[in-house]
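Every protein chain but one is kept in place in this view of the complex.
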Amino acid sequence: MTIRTIAKLAAGTALLALSAGSASAQDKSVEVLHWWTAGGEAAAVNVLKENLEGEGVSWTDMPVAGGGGTQAMTALRARVTSGDAPTAVQMLGFDIKDWAELGVVANLNDLAAEEGWDDVVPAALQEFSKYDGNWIAAPVNVHSTNWLWVNKEAFDAAGGEEPTDFAGLIAMLDSFKEQGITPLAHGGQPWQDATLWENVVLSVGGMDFYRDAVIELNEEALTGDTMREVFDNMTQLATYFDENFSGRDWNLASAMVIEGEAGAQQMGDWAKGEFLRADLTPGEDFVCMRFPGTQGSVLFNSDQFVMFEVGDDQREAQNLMASAVMDPAFQVAFNTVKGSVPARTDVEDTEFDDCGKKGMADLAEAAESGNLAGSMAHGHAQPAAVKEAMYDVITQHLNGQITTDEALERLPQAVASAQ
Amino acid sequence: MSAAATSVSPGSARFARYFIYATLVIFALIYLLPLFVMIITSLKPLDEIRSGNMLALPQAPSLDAWFKAWGTACVGVNCTGISGYFWNSIKMVIPAVAISTILGALNGYVLTKWRFPGHKLVFGMMLFACFIPFQAVLIPMARVLGEIGLSNTTAGLVLVHVVYGLGFTTLFFRNYYEAFPDELIKAAQMDGAGFFKIFWRILLPSSGPIIVVTVIYQFTNIWNDFLFGVSFASGGGAPMTVALNNLVSSSTGVKEYNVDMAAAMFAALPTLIVYVVAGRYFVRGLMAGAVKG
Partner (left out) sequence: MTVTVDAVEPVRHRAGVLDKARDILPKVVLAPSFALILFFVYGFILWTLYLSFTNSRILPVYELVGFGAYVNLWSQPNWYVALQNLAIFGSLYIFFCIAIGLTLAILLDQRIRGEGVLRPIFLYPMALSFVVTGTAWKWFLNPGLGLQRTMQQWGWESFRFDWLTSTDMAIYTVVIAGVWQASGFVMAMFLAGLRGIDSEIIKAAEIDGASTFSIYRRIIIPLLRPAFLSAVIVLAHMAIKSYDLVIALTGGGPGNATELPSTFMYSYTFTRSQMAVGSASAVMMLMGISAIIIPYLYSELRERER
């Protein structure tokens, strides 16, 4: 820990002590809606809960699992509509903007200024943590989606060399096929299909094309030859799946790589948690690499706790929670478990394993060079309506319901009808 | 009635009976399969589930997963198992079933024995209410619950279940009372019995079968509801199905199938018991009312 972070910590603690002192005997509690319900994620949230309880804030848990937060967002709608919003809600990307637009979120500017969030949170994240220039959310982590997780044994048998472009990836998958294992473990759920797709987009077209097509929704980019190549590559990748991929949960696909049934899985860095829990060591038992062709670029998504507008009596507890989320020690504790990297740039990487260190270095480098962009599949490039419309086309194409020609025709239509 | 194959020759009759038994038993096995898989999986350790055959019996059955699901499994940050949510469901289902059944009985009574002009329209409108897709009412319902201060409470959930169960309970009782002889009511009226006295003394004592059908139907639907539970009571007051969903559809981590299945069995037990214990009365009750169209 650097002197700077220690100083920050001290300042934070002093602030907390101060505000706690002024709070008199009021009951402080936060109600937190999230969908981290099991395993490492729940353990990670528990760290936050215990930190807060240490400061006299009681935690009312409101977990709603399933569908990457789908049910949770329904529950949130019900709560907000009934005029009884929770204190804090785990949220991703454009969902945050949507809720902020409705004017139901809190303002954290004072706390953010006090703790200097502007200096430590990368600009790309602030895009989502702020609305109209005001802080409304505390980012917990930064996930990156353009990773490939490879079984070490299969990797060595395939020559042990990291492919650097799409052709190299195909060569490696061919070698896996010859080894008699499933070359690519994939879970056929729309968001996983879309995660793979955005990786291929970035690999084939590079960051400029990704921005053009996925973020700007430029019609020429969505229908052009590069996009045709993307869809053709998707078809090609699908030939490396096993026949049971449809509907599979991502962690079961990870398990296939862990157990050596499959050679590789394309997935975000949360997959690392699965490997670590199986007592595997990065570099020795499995290899983490950027999806071939996307080196130097990072597609990110960031879990944030959005603070909702609550009564004055709860505001203090809310601020304590926001502060606890931004606490560097918590960010380290949480992210070493979760597989992601801290949302603060001023945290040392000593606690992290090789993949985590690489992730942090890549993030810093990409942010520096302008090759950092939000992940479409995880709601950081487009609002939910457009995202889901793109899912439709991608997943139908990958499942062979529509041809590449139809996909190129439908993609701009779907996007337009959702806007 | 029981159609007897007595007029046919004994040999082919015996064959026919073997055939009937064989068919019924095969169907019964197919119907039992999912339950069987759930039970044996809940009794196996994780390794055995991963490597073994889905239908294989457990080599060393153990109830560890059941104890874990009940008392120590983590739902969110609270590792207290699903026992608390089980009681939440009980607290919700008993008043909701009782209120909707009583109201249904009274409605059925009025709509058959105290008819007024327009009673058919009223009944038709109540019956049509059974068919509203629940997804469409979530947002306005949330608003109303907020307005009346029942947001995120068990009482609010009870209200929701009563409202959307009324159509069914009224239908059941109306069809049942329809067949109840009017003469008895008239005679009681002659004797000076009033509205409630007739209901209490004459109709209710003979309503056993239809009460069983209604209670089973309502109990099953309300106990199994997920959509309303997740939308209107997601915190500590969440019903069993919501907790179960949180347990089994965790986004990450090792899937403990045995604990998932044991938790699912806990969620299933009350309705299973109701069906097995009251199943015989269920068919009788249906006979008495519900299938008369």
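As written, the chain order gives the labels A and B, with residue 1 at the start of each chain.
Following the convention adopted for this analysis, a residue touches a chain if its C-beta (ideal position, glycine included) is under 8 Å from a C-beta of that chain, and two chains touch if they have at least 3 such contacts.
Since the model is a prediction, treat every value here as computed from it, not as a measurement.
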Touching the left-out chain: which of B:Y31, B:W87 or B:W200? B:Y31
Touch as defined at the start, partner being the missing chain; which of A:E55, A:D98 or A:E127 qualifies? A:D98
Candidates B:L127, B:L184 or B:I202 - the one touching the absent chain: B:L127
Name every residue on subunit B in touch with the hidden partner chain. 1-8, 17, 20-21, 23-24, 27-28, 30-35, 37-38, 41, 53-55, 103, 106-107, 109-111, 114, 116-118, 120-141, 144, 162-164, 166-167, 170, 178, 194-195, 220, 224-227, 241, 244-245, 248, 257, 260-261, 264, 267-268, 271-272, 274-276, 279-280, 282-284, 286-287, 290-293
Which positions on subunit A touch the chain that was left off? 67, 70, 73-74, 77, 80-81, 98-99, 101-102, 188-190, 242-247, 383-385, 388-389, 392, 395-396, 398-401, 410, 417-418
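The rule is simple: only the chains that are shown with their structure count from here on.
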Whole-Å gap separating subunit A and subunit B, where each centre is the average of the chain's CA atoms: 40
In the complex, subunit A residues that touch subunit B: 31, 33-42, 45-46, 49, 59-68, 71, 74-75, 77-79, 81-84, 249, 251-252, 270, 273-274, 277
Can you name the residues of subunit B that touch subunit A in the complex? 74-78, 138-139, 141-143, 145-147, 151-152, 230-232, 234-236, 242, 245-247, 249-255
